[in-house]
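A single protein chain has been removed from this complex, and every other one stays in its place.
Should a chain be cited, it is by its letter among A, B and C, assigned in written order, with residues numbered from 1 in that chain.
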């Protein structure tokens, strides 16, 4: 029988199993030891593996992420935690100019098996410097795989995959689905997780729910919101298909296209900033393929409307797309004038 | 009679005129003094204004950009140079978590009149850490205006506007259009510049060339490439309209939509990385408005294909879109099956 | 320089007010966050209640704030970090608007947009940031502005001992020393950076010894004591005002509460805070005042009541203030 785990438990179990298997794996970061990671991603690991393999660091992200790069280039497999993704600004040079580019600049002559993990997301009023998603920022820069799980099962398999990958992987977990005892979370993210190790390949989106009328392309915590929205929409007679991207680099364009070809309607539900980010990229996938996608309505995007995340609850709830916003956007999509004829149909 | 200036001359003239007008304006950065800025953006300013106002800094981007923020919050108007935009990783926290967010977090109760300027772009084999554009990275994060001129006339007017703005402005000049004596450049970027001060409002794209068959939305150096491509295409009977965005925050969506409504075909020509960036955002503007845009073909994007910029000349020329690539893409757009029926037409 | 009687009284009364403010917040913060009002299974819900989000309180660290701010004028700049209330109060930031900000109200310093780590009061030249180490560069900038304008205003950057290992510390120290900026760097060594002890993060014992790396004076204050801090700050502020340049001060202080409210503090030796509290700097300064004849029971009571009233009024103001309209979230990205 499989057990239910929170996403935090799933992540730390994946790390523990890989650490047991492979002595080259170790963990570095702020408060990853006694504290077990601020978001419990390394909970219990210090007791199991000791402080030589679960290393608390100074607040020196450039130095310890850079040290991870050096150790990885030497064949070790560091897992480095950047506590909140929002702190990337103090260490982005090590991340994007080195971790991400060294393999390429070496013409493929080195490996860089490193996992950089960080907490993302808002919804609990942690304001402008502690609530961002920013996955699109990493995804825009070549050389990093970017993994953004929505639930415990995926998190374990994707983390094991990440640790075994010889390339740098950025693993971003949304705080609001970790199943922490001190933050309300979406229960759908806590699910059955096999005890035995398993991996989930990167670049394969998951159809969370099949549907006929509207495709919602989404990821991370927003998947859980989309599920709630879909239930509400189903009651109103609107059949929603949910695509959970799971990884944004690589991006599973085929699954997106297949779903939108079927439903003819696309809603992108994203917790990152609206402009120049994830939602634009997904829109482009469609816009570049309008000869084979018959859209019944223009695509729609939900995302943070290009403002920093405000602290005050009513403001934050307004800027981060909520279940109700997904419902309203899906309804509006379905209500858009029909039928429409796509480029594709006119070619026939 | 107006004179022709290089873009570098235009930028330094704009700064000089504002410094003469307003004692609160000053310049900080590496090698901005005696050297006159590695890309000559501050050429001649040390002699005019002395070292208290044209300040060479240590290689401490976090400290001196942060100092710019502190001075701007105090009412001064610093112009801070980050030599290559590629170095943003060592100081992004000051840029995006502070410079960009402080006004918002203060509920509009402070001003932050600061210009951050940097050189962008490749084409001269400076490899992966010195050739990037990255404007989309800044544009994705709320709180910064992002200015990307394509020629000397615009550069002067936009720089004056930037200095006078009470908000932070990121001003990105492409090295390959500065008109430097040590780097080949596109001559179209050196043009007539009035001596008298003038400003160009942000958020107003410029129609560089009117056309009927294909819209090319582009910016920075790529505008000059598009102009050459348009001439070649005109000879082949294809009429191109070129939209120079000039600023990416704010983005002039109206001009883009107006042009694509007219031509029915969109090519985005971008020197930033392809995915999760500028080209996706422009594509989304269209995809969201397919009820009022009659596309004759799917949109097309040209950008750096998600690889770090390689050093070797044939490789770099391959990944950075060249005039020939623009020509080929525009031809392919026109050759795409026609006629196609848009959503809009079906609503009528 | 020893504090005048007025300064001693001001420091005492301000410490009392800060402590009351922080202890009140510790209580108010818990409202709505505990079972049975929260999602089933949770021990605590950080996002619930009238003051949601993280909350870093400074009870125990009052001497650092008052000892330094006793020397400051309204035109001097203070930049704090993620644990900012004691500095804000000592710098004169109005309690009402500050508290309203932490409640996310429209009357707050930032109309509710900033929250407790992002208090901006341009009138009192106070600001802070949730990013470790981020107080230092902007403080250099404020000092640079003062210098450029030829005033004798100074700037103070406060930060924790954990922050000294952030690159921004080093870059700012060098810049300030190089340019002889009128800035005072004040490090609060409260022994922990969240759960990480100083010995696990820092290769030497006294950060003030790092000042030599910049040719800057460093002053270590070994006692969590307002007068001791006052004396160190007197030297540093005078040096800055005179144009001689920056100083780095480190104060050994104590954090009585968790890193943030809700911190399980399992990393702390049992009984540690109880021991620390025995050396509480507030009663200690009170006793000194009494010895000097500046305080008696009645005056103390009155002063404490006055502080309590001001604090209570601020929380009341915050509670009664309206929330901003949701769509106001779209305002103020630019001005």
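To be clear about the criterion, a contact is a pair of C-beta atoms (placed from the backbone, for glycine too) under 8 Å apart; a residue touches a chain by one contact, two chains touch by 3 or more.
Worth saying up front: this structure is predicted, and the values here are computed from it rather than measured.
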item	value
Omitted chain - touching chains that are shown	A, B, C
Among A:8, A:83, A:105 or A:208, residue touching the chain not depicted	A:105
Hidden partner chain, touching residue among B:177, B:319 or B:334	B:319
Candidate in contact with the missing chain, chosen from C:202, C:224 or C:321	C:202
Listed residues B:213, B:252, B:291 or B:306, member touching the removed chain	B:306
Where the unshown chain meets subunit A, residue by residue	26, 52, 57-58, 60-76, 78, 90, 93-94, 97-98, 102-111, 142-143, 145, 166-167
For subunit B, the residues touching the chain missing from this view	30-31, 33-35, 38, 56-62, 86-87, 89-90, 123-130, 181-185, 305-308, 310-319
Contact set of subunit C toward the excluded chain (per top definition)	165-171, 173-175, 177-178, 200-204, 209-210, 212-216
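Here is the rule we use: only the chains that are shown with their structure count from here on.
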item	value
Identity of the chain that, by mean CA position, is farthest from subunit C	B
Whole-Å separation of chain centres (CA-atom averages), subunit A against subunit C	36
Of all residues in subunit B, the ones touching two or more other chains	62, 90, 93-94, 97, 104-105, 142-143
Touching two or more other chains - residue numbers and ranges from subunit C	108, 110-115, 118, 129, 131, 167-168, 333
